[in-house]
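Take a look at the following structure, please.
Of the protein chains in this complex, one is absent; all others appear in place.
Presenting subunit A:
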């Protein structure tokens, strides 16, 4: 085996380098096409210190999303957002200096086939992919196509995942391992779930890949707490609720700056 850090793709190399410098990782999420000027949010995310940016391709039936991202998906589709249109806008953007990760449901991946889909991501400058309804035992056709196209598919792990399966997920995941903090859908929560620490710890026992905690992480306090257990956080619904309420890119930059500060002030896992 080669050194995993050397064999890694753009997302993983980038996240590893930042993690290894002691930084808590922040991956904000935006539903693509949510407003006419939606790409301005991505620039604000990068300016606020994001380490990677997740762009959701809206799907008509987002079965793992809570009300906020459901609403955002439907609003984006209602204003005509499509996979092709979103990727075209991404490809027209200047380099943000952080990797772009697309997330969507498997139906949209299958639509033109995993090979064509991954190639389209690559052409749009996207480096990573998250598909929440694609568990590791069904992921073969996508991971093969992604490897050919140079796309890193990050797999999800859940509090209910048994340990041997966590090892398999961590081994086959690329870029990072997405740790789902709780048994539930996406959406803001009052507190970080107790299952988050336990899961992050179990994943870190079987892999050196960056581990990002997501689902329900909504506040700087929760981000700080999550950072005690994982390499970083994914924040989605807390951002999208603000966008749906009319927040501008500058407002989101301010919000992300509070998350950035919280992560910077938090001790590293195991310290």
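Rule of thumb we're sticking to: a contact is a pair of C-beta atoms (placed from the backbone, for glycine too) under 8 Å apart; a residue touches a chain by one contact, two chains touch by 3 or more; residues count from 1.
As a convention for this text, contacts and distances are computed from a predicted model.
Within the choices "Two-component system, chemotaxis family, response regulator CheY", "Glutamate mutase epsilon subunit", "Tryptophan synthase beta chain" or "Secreted protein", the name that UniProt assigns to the complex's undisplayed chain is "Tryptophan synthase beta chain". Touching the missing chain, out of A:103, A:161 or A:207, is residue A:161. The chain that is not drawn here is touched, among residues A:108, A:147 or A:206, by A:108. Of the candidate positions A:83, A:103, A:143 or A:222, contact with the unshown chain belongs to A:83. From the options A:28, A:49 or A:66, the residue with contact to the chain not on display is A:66. With the whole complex as reference, residues 59-66, 70, 74, 77, 82-84, 105-108, 110-112, 132-138, 155-162, 169, 180, 183-185 of subunit A touch the missing chain.
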